[in-house]
Structure formats: structure tokens, C-alpha cells
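Subset of chains shown; positions unchanged.
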Amino acid sequence: MALSSEENETLTRVGRGTPGGEMLRRYWHPIAFSDELRSKPIRRRILGEDLVLFRDDQKRVGLLTLRCSHRGTSLEFGHVEDGGLRCCYHGWLYDVEGRLLEMPGEPSDSTFKERLRHPAYKLQELAGIVFAYLGPNPAPLLPRYDVLVREDGVRSMSARIVHCNFLQMVENSVDQHHFKWLHRTPKTRHWKDEQLTSDLTDFGIRDTFTRRVGDESYRTISLFLMPNMNKVGYHLPEDHPAAFAATHEGYEALRWRVPVDDVTTMHFTLYFAPLIDGKVQAKIPKDQREQGLLDSIPGKYRWDDETGWIARGDQDRCAQESQGPIFDRTSEHLGVSDEGVILLRRLYKACIEAVQNGEDPVGIIRDPALNEIIRLVPGEHRLS
Amino acid sequence: MALSSEENETLTRVGRGTPGGEMLRRYWHPIAFSDELRSKPIRRRILGEDLVLFRDDQKRVGLLTLRCSHRGTSLEFGHVEDGGLRCCYHGWLYDVEGRLLEMPGEPSDSTFKERLRHPAYKLQELAGIVFAYLGPNPAPLLPRYDVLVREDGVRSMSARIVHCNFLQMVENSVDQHHFKWLHRTPKTRHWKDEQLTSDLTDFGIRDTFTRRVGDESYRTISLFLMPNMNKVGYHLPEDHPAAFAATHEGYEALRWRVPVDDVTTMHFTLYFAPLIDGKVQAKIPKDQREQGLLDSIPGKYRWDDETGWIARGDQDRCAQESQGPIFDRTSEHLGVSDEGVILLRRLYKACIEAVQNGEDPVGIIRDPALNEIIRLVPGEHRLS
């Protein structure tokens, strides 16, 4: 049941030219918050590639490979000016698509700058998030998930570095069983007769987690969206015996686990709380965009003195990072409760094969009519 | 006289399957203090293996490989409860011998947990120290050295990480000549006519260091105990012209250099001071068990402004760490004064060969009659 070394490599490696890396490059990925792109360029690593993002003086956003084509100095130290990004060393000026606008020092009749093109990728902004596409043309549409485009509520976001391979984080999404244990509270001890289901859908996997609490049964439905998202919705009040730890009723969360490289991941979280009677009723976590992309220290987890256990916000990171930089799946022992994880790996392999056969993997959208607003409804409710 | 690269590898590598590592696995090694094992498990690396220790709710101690057999999360973050150690991620519960007591989420009629056994090693406690055995069965007896079992005195202990291969530390034990130089004081300059002897014994090596001080001669006898211990006893008053630096009369020290991995070592020290007239007379160093296993920073050594030289407690570490992570013995030049080091390496090779031939190496005890109390008497005295 455990994977072979080769299978583990296929599923976890993210670099250009690797099977998994090529599949991941067919999707748009969040790379920064719009607010981070002000007067200075910022450096980001994604899918093993070192890049620089900037917003030019006409508010266009650009994503270039990090090092200047001239003599390799990092463009993160460049100046945003004169319609582009100017390398600090000798003044070469790039526009958002990698065209050379100026090459100071070259003769005025030189055609050098027309003949050279700096590697650049596509960016799009939606809901205050900057999304990048590193794959072949034509790029698919940037999916307009409801929580990204709804106008009838508020959004709150954060982004943090986690120090392990992204697949450990993705597997956590389809592993409903861990809610009862990793996020345990005095309440979860009383949950009984847990039932899990995982089923393939057009966008990924639909998971359900049913448990008996007292005389009643409750079901949580969460959605895994290819290639690295999950979408959950909370409906039980905080003090309800079937409620998850540290959740409140009335908001949804969409999460992305974006590979920085093989052993590092950016975790983007977006919360959406709808207006009810013209007001936000849900207690959603605080927006942290102002702090940009936060780092974390592997092996250091905030402690909650009250519960005598790692704080809720660091529990997943602890479980995932301590599996190792790239979890060696050749030595695991999966059980019945790991059905979701097994299905996810099957889906990943199918998507990798689709790309190798020149087809679109699951979840790619190219028809604008299907992309006006994508409503995918997770949730939790009492079974009647 | 210098070693070949192959010889150096053989003597220094500690991992499972290496010649030296297999020999070292025939002995019990200190791994923690009993007081460290309270309500939470602790993580330790020994002989290149990542392990977790815990004391269950019935006070039994257990030593398991670090990562959960299920999906690899570190058991150092597990909960001690319900008769075992429970993985934080999905609640698998292990007893001290690696048996699965619970596998939440698996069907009640599943035989999965009976078919699986998590790798576990033996532990024993003596004198407040937890000893581990990582070798094949049957395990030998845990040697009951006098300073571990005597009731007529007090014990003081400490443990510290040193950042170099263990053999550099072990060689230091049989290298009597360094006392005069590395631990020099204004007194040692006046020592003359140093004579060294090193002889094989049933337990390891007996070293003597004789020097003339004024008109008299003094001899220090110290014992190297296979595979990584030394035992010394101090009898000269602190202000005696033949006394070693920072020692006081009346106590013994037993020291272990336990490989964490090829380039890191745990240094355990136990001092024993006997009661004389119902009172401890010796000034033994302060017990530091409460601080657990201390770390150190290679290249940083405490400075003693009074002597204008590295402080006594860091002199050995300075000399040993600065030989390199694994000292390259192909470029050394041994002299007559290195007789102890040469004999030690010969003993090590003989013990490695014994293990390869299926025999016990030097110092293994299997007869309880020989293990009631092992009296090995080091010391220092004036020659008549």
C-alpha cells in the first residue's frame, strides 16, 4: 500500500521538467498580495524558480526571472521607473513582459535590445491576490471561485511559509480523520462512529466526515480543488459539541498550498464572511496582508498553556513538517481511514498522465461561460 | 603510523550496519536522565538513529523510532496517555514496546494493529540515568559500576552536546599527556620526567601518568572502559603542586561519550563523592540534571580572564572540536607519548572483529554474579 520511491518522487517534485512540476504549471497559483506590490519589486520563489514581481508606474504587474539578462544581478534590487523595472547595476530597463526598453551604454543604433527578451510569466489579480501562471500557452482562465468574486461580504487573508513539501499539506486536506485527533478538544473525545467518504468530482474531491455526538449525527463536507486548494465552510456555533476547534459559524475558507520548492511551501488562506442583514455576523480571523508573506521556524510551534498542547494555528504545521522535508511514503502504513489520501494520489497520477498526453488535467477552465462565478459549497450540518 | 582512510572510517562511523556502529550497539549507552521523562516524550538521536523516549502513565519507560508507523509524524509531539504514547496526528497509540494499542478510525474487527509492530529498543534506569540498548538480543547486563550503585555517597550529573565525532573524545581519555598541556596551570610547568603507561585489562585500558614534582613523584591512574567511558578519581588537594586543574580531593568521575551521529556526541558526566563521617567532604561540581541535555556552540569557548586562556570546562571541547567534525587521522604524526591512543585503536579494531565473528567485545557482562557491583579504582597518589 505504501508508495515506491519512484512514485513518491513523481508526486512530490515540483521543478520544471519533473512530471509533477509540469502538471502543477498548468494551473494559476497565488504568489503575493496586491498590496505587497507598491514602489519596490519583491522576490519570490515558486515551483523552484527564482522570480521578481513588480508593479510598474502605470500599475501593470510583471513577473520576471530574478537575474538580469545582462550580468546576472538580482532584479529585486532594481528601480521601478520609466515604464518598467531598471536593473540597479547598469540600468537595463525591462517592461512587465520582459522586453528591453533601454540598454544604457549601448550605441544608439544597436538592435541588441530588440533581439533579446528576458523570461517573463503571466500575472493576474483577483480579490487582492496576485496569481501567477508558469505553464505553456494558451493559459487557462483564472478560476473565479465564489469567495474570490462575491461582493456581498468581506474577505480576510494571510500567507505563511511552511517548511515541508507541499504534498504533505495537500494530503492533510483530504484526511478528515485528523480533525478529531490533531485538533482535539475536550469535545472531540465524545465523538463516536466516525464515517468518512471521499469521491471524485469535476474539480477534485468531495470529502465528508460524519460523527455521532450524543444522540445526533453531524456531517462536515469539505472540498479539495485541484491542484492544491481546499474549501471549507463552518456553520456550527463555537460552543456546539460537534464544532471543530477554533471555528465559528458563518464563514468559508479557501486555502492554497503553493510550492516554493521541493521542501518549502507558501500557505495562502482566504476567509469570506457574507453580509447578513447588511452586517458581517461571523467572527473571521484578522486580515494579515499588511505583513506580507510570513515565515515560520520548523520545529518551533506556539504553545497553548490553557490546553497544554500546541496552539490550534500551528498544529497542522507541526504534524506536516515533522513528517520530514519530503515525507518518505515508502515506510508508511495506510488504513481504512486514509481513503481520501489514497484517492488524492490516484487523482494526482491521473492528472500527471493527462498532461503527459497533452490533455488538460482536472479543474482547468477555458470556457468563460463556466467561469463567471464558480460556486462550490462546503459546510457542516446535522443529519436529519 | 597514521591511519588509512579506510581505517579511519571503520573507527569513526556509528550508523547501523557500519563496523564500528555494530560494535557500539553491543553496549548500553546513557541517553537521558530519569528526571527528564515526565509528562512529555522527548526526542533523542543516538548512533545516528532518531528516537523518542517516554514514561507511560504506569511509569514504564519506552524507546521508539521517531516517526509514527502510520504517516510519519514525529512521536515527540505525541500525548502520553491511556497506557502508551499517542501520535498527535491520527491518534495511533503505542505501548513502551512498540505494540499498537489503538488505531482510531480502523474498523473494530480489523487485525491491522496486531499485524503491525513499531520498532522499539530496550531501556533501563540506574542511578537516575536512562540507558538504551540498540543491539541484537539477548542484551547483555547493564554494568553496575560502583559509582552508579553505591549508597554511601552523593551523585552529581550533567550532559552536554559536543560537536565532533565521539572518537576524538574517547582518544582524549587515554591520552594522559594532555593534562600537563591542555589543562596547564602555573603548577604544571614545574612537572618533570613524565612517564606514561597504557595496558589492556578486562574492561578496557588502564593508564598511568607519573611526573616528578619537586623532590617527589606522583602517579595518576585512570581507567578507560569499553566502549566510551573513562573513570578517574581525585585525591590531591586543590592547592597541591601535583594536582590537576579544577579538581578537588575525594571524588570520582565516570564519563560517557555517546555518539549522537558521526559528527555529534553527548557527553555524560557523573561525579560520586562518598560520605566520610556521615558527611560529603568533597567539593563536587553542581548537579545539572534539571537543565537536561545542554548544547554547545562549536568554535565558541568560555574564556577565563584570570588565566588568560580558555576556561577549564571548555578546554577539551576546544581541542577536540578543532580537530574537525571527523578528525582526518591520515595526516597525523603520532609520537611515543601517544601510546595510549595507539593501544585504544588496536582495542577498538579487536572489538569490531570480535563482533564480526559473532563474539562479545571487551567489557560485555552477562553473568549476574559478576555484576553486583563493579569496583574499578582509579586515583592519584605519591610514589613511595
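Note that the chains take the letters A and B in the order they are written out, and that residue 1 is the start of every chain.
Convention: contacts are C-beta pairs under 8 Å (C-beta built on N, C-alpha and C of every residue); 3 or more make two chains touch, one makes a residue touch a chain.
Only a predicted model underlies this, so the values are computations on that prediction, with no experimental measurement involved.
*Asks:* Please give the number of copies in the complete assembly; 2 of them are in place here.
*Replies:* If we count all chains in the complex, we get 3 identical copies.
Quick note on the criterion: only the chains that are shown with their structure count from here on.
*Asks:* So, what's the distance in Å between the C-alpha centres of chain B and chain A?
*Replies:* A distance of 47 Å separates the two centres.
*Asks:* Sort out for me which residues of chain B touch chain A in the complex.
*Replies:* Touch residues, chain B against chain A: 67, 69-74, 76-77, 79, 87-91, 103-107, 110, 112, 116.
*Asks:* Flag every residue of chain A that touches chain B in the complex, lowest number first.
*Replies:* Counting only chain A, the residues touching chain B are 175, 177-178, 180-182, 194, 196, 301, 309-310, 315, 318-320, 322-324, 327-329, 331-338, 341.
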